[in-house]
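Removed from the display is one protein chain of the complex; every other protein chain stays in position.
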Amino acid sequence: MDYFLQQMINGLTLGGVYALVALGYTMVYGIIQLINFAHGEIFAAGGYLGVIFLSFLTANGFMEAHPGLGVALSLVLSMGYCAMLAMAVEKVAYKPLRQSSRLSVLLSALGMSIFLQNGLMLTQGVYDKAYPTEFTHGGFDLGAIRISYMQIGILAVTAILLVALNALVFKTRMGKAMRATAQDKVMSALVGISANRVISVTFAIGACLAAAAGIMVGLYYGSVRYDMGFVPGIKAFAAAVLGGIGNITGAMVGGLIIGMVEIMAAAYLPMGGQYKDVFAFVILIAVLYFMPTGIMGENVDDTRV
Amino acid sequence: MTRGSKVWLLFAMAMAWLFLLLWPLMGIHPDGTVSFADTFAVWWKIALAALCCFGLFRLSRAGVFDAAARPLSRLTQGVGRVYAASPKWMFLAPVCAFALAYPFFTDRYAQDVAVNVLVYVCLGLGLNVVVGLCGLLDLGYIAFYGVGAYTYALMSIHYGLSFWLCLPLCAAFAAVAGCLIGYPTLRMRGDYLAIVTLGFGEIVRIVINNWMSLTNGPNGILGIAPPSIVVPALKDGGLTFETVVMRQLSYMYYVILALAVFTVVAVRRLNFSRIGRAWEAIREDETAAELMGVDTFRFKLLAYAMGAVFGGLAGAFFAARMRFVSPESFTFIESAMVLAMVVLGGLGSIPGVILGALALVALPEVFRQFELYRMLVFGGVMAVMMLVRPEGLWPAARMGKRSDDEG
Partner (left out) sequence: MGATLLELRGVSAHYGRIQSLRQISLRVDEGEIVSIIGANGAGKSTTLMTICGIVKASAGDVLYQGASIRDVASDRLPGMGLCQVPEGRRIFPRLTVAENLEMGAFFRRDGDGIKKDMGLAFRLFPVLYERRTQKGGTLSGGEQQMLAIARALMSRPKMLLLDEPSLGLSPLFSQHIFKIIKDINEQQGTTILLVEQNANIALSLADRGYVLETGRVVMEDKASVLRANPEIKKAYLGG
C-alpha cells in the first residue's frame, strides 16, 4: 500500500509537469490548429535558463542568502525568456504561413524544433548541465512514504500555475478573448479582437508554463540536456489530445493521467521501466482511434469545415 | 514614418530581440560573471548576414534586379523548353553513363558519399509515395527502414539466407508493418496522422532497443553477411560458377544503384497508373475522392505499404553494407531528414527527391568543416523553405488540371 501511495505521489508530480507542457500544445492548437513541434524545445530552454540563472545566483552568493527568492527569480526570468522566444518563433516561422497549407506550417514547426534544439546544443554544450541542487535535498516521512521537499515544491508551483491559468482564461477579458478566438476566428475579428495579439499572448502563456515545467524537471533530476524536450514534448501532446485538444481543463487532466500511467506502469508492470515511454504513445494512438475528441471534448474553431 | 522606414525599424527591433534571446544563453556564466563580448561576436555575424539578405530582398522588391532578372528568367524558360521538347534519353544517357562509370574515376570517399545518396534516394522516393503522391504526412517512416534492416540482419545471422533471397522477404515484412501501422492511423485527421506516425516510429525504435532476446538491444547485430553473386569463371579448363562475396564498396555501389533505379522506375510506373490517379485524387481532396467512389482507406493503406516496401529494401541494403545494425540508426531525426528531402526537393516530384537527397547528403560533405552546424542549418532551411519556396527545388509537374489553376 505504501509503495502504491509513493508511486501515486510520484505520478502526481510527473503528471503536473506534463500538464503544464500540455497546456501550451492545447492552447496553440485550439487557436491556430498547429501542432507546435517547437514547444518541447521551449520546455528544454526553460530548463536551461533555470540552471543558468540558478548557477549564476549561486556563484555570487545570492542563493545562500535568499534561496527562496533566488528560485523565484530564476523561475520568473526563465518564464520571461521563454515567452520572448516563443513569440519570436511564432512571428518568424508561423505567422507568415497562416494562409499556407497545413503541411507547410507543420514542416516549419518541425524545422524550428530542430533549429532550437541545436541552438541549445551549440550554445550550451552537448553534455548534461548540472543543476545546483544543494538546497533541494531533504524531505519528510509520512509513515513509510517519503515525500521530498522538491516534490512538494513542484506540486505547489504546478497547482499555483494551473489555478492562475484557469483564472486568466476564464475570468479575465484577455482570457475570454482567447477562448472566443479559438471558437470562431472570423467572428472574434468582427467584434474587435486582434487575432495577432491573442495568438502572441497564447504562445507567451504556453511558454511560461513550459518554462516552469522545465526548471522543475531540471531541479528534480539534477540536470538538463539539449534534447530533453523531444520525448516529453510528444507525451505532453498525447496528454493534450487525451484531454481533448484545445480544452484547457482537458490538458490538465490528460497530463495527470499520462503521468500516473507512466509511473504506475513502470512500477508494476514487468519490463515496465524500459518501455515506460511507450505508454504515452500507445495512449495517444488509442485515444485518436477510439475517441478522437478526447475525454473532455475538443475546443477548436467549429466554423471551419 | 514612411512605410519603407517602418520596415527597417522592424528589422532593427528583430535584431535587438535576437540579441536578447542569445545573450542569456551565452553571456551569463555559472561562475557568477556576465559577459557581452562573446554574445556580440556571434550576434554581429548573424545580424550582418541578415542585413545582407534583407537588403537584397528590399532591393529586389524595389526592382533593382529586374534588369538582370529578365534575361535570366528567359534563359531558365529556354532551358525548360529545351528540356521539355527533347526526348528523355538525351538526358538520361549521359546521366546513366556517369552513374555506371562512377566507381572507376572516384576514390573511396566519393563512392561512400554516392552510396549514401543513393540509399536516401530510395528512402526519399519511398516516402514520396506516401507524402507526395498520396498526401499522407508520415513522420515515422524510418521504422520501415529499420524493419527491413533488422529482417535481413536476423535472417542472415540465424538462417544464413542470402541477400537476394531476403530482399523480397524484407519487402514483405515492411509491407506488413506498413499495414499494421497504417490500419489504425489512416482514419485520422492530417495533423494527427503526423504525430501518430511519429509515435509509431518511436515505439518501433524503443521496442528494437529493449527486446534484447530478438534484436540484441542497443548493442545491435554484428556480422551480417554482405551480398554475394554467382559468376561464371574459367577454372581448370572447365566452366564453373563461383560465389563472389561483394565486400568491395564499388560492388555495393552497383547494388544500390540497381535498387535505386528499380525504385525510380517502380515509383514512376505507380505514379502514372490508375493507382497513382486515385492517390492524386485523395491528395487533392479526399472527401471528393470518396464521393467519386474511390475507396480512400484501401488506397491510403496501399500507399503506406508501398512506401514501406521501398524503405524496407533500402534497409536490407543498409544492413548488408554496414554489416551491423543498431537502433541508433533509426531515430526520429532520420525520419525528419528523409521528409525534408522529399519536401525540399519537391513533393511528388521524382527528380526533386533525387535533388533533395543530393542536397541533404552530399552538400554537408562539402561543408564538412561546419559539421557542428549541420543540423542547425538543416532546421533553419526547412523553416525558411516553407516561407520562400514551399513547392520545392524541382516541383512536381501536376498531372491533371485543377479548376482554379492559373491558365
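Here the chain labels run A and B in written order, and each chain numbers its own residues starting at 1.
Throughout what follows, a contact is a pair of C-beta atoms (placed from the backbone, for glycine too) under 8 Å apart; a residue touches a chain by one contact, two chains touch by 3 or more.
Since the structure is predicted, the reported quantities are computational estimates derived from the model, not experimental observations.
Engineer: Which candidate, A:L69, A:L142 or A:M187, sits in contact with the chain we can't see?
Structural biologist: Missing-chain contact among the listed residues: A:M187.
Engineer: Which listed residue (A:L54, A:A177, A:A207 or A:L288) would be found touching the missing chain in the intact complex?
Structural biologist: Counting the whole complex, the residue in contact with the absent chain is A:A177.
Engineer: Using the touch rule from the top, list residues of chain A that touch the missing partner.
Structural biologist: 173, 176-177, 179-180, 183-184, 186-195, 299, 302-303
The working rule: only the chains that are shown with their structure count from here on.
Engineer: Roughly how far is chain A from chain B, centre to centre by C-alpha average, rounded to an integer in Å?
Structural biologist: It comes to 31 Å between the two C-alpha centres.
Engineer: Note which residues of chain A are touching chain B in the complex, please.
Structural biologist: 33-35, 48-49, 51-53, 55-56, 58-60, 81, 84-85, 88, 92-93, 96-97, 100-108, 110-120, 122-124, 230-231, 234, 237-238, 241, 271, 274-275, 277-278, 281-282, 284-285, 288-289, 292
Engineer: What residues of chain B sit close enough to touch chain A in their complex?
Structural biologist: My answer: residues 17-18, 20-22, 24-26, 28-32, 34, 137, 139, 184-185, 187-192, 194-196, 198-200, 202-203, 206-207, 210, 332-333, 336, 339-340, 343, 372-373, 375-376, 378-387, 390.
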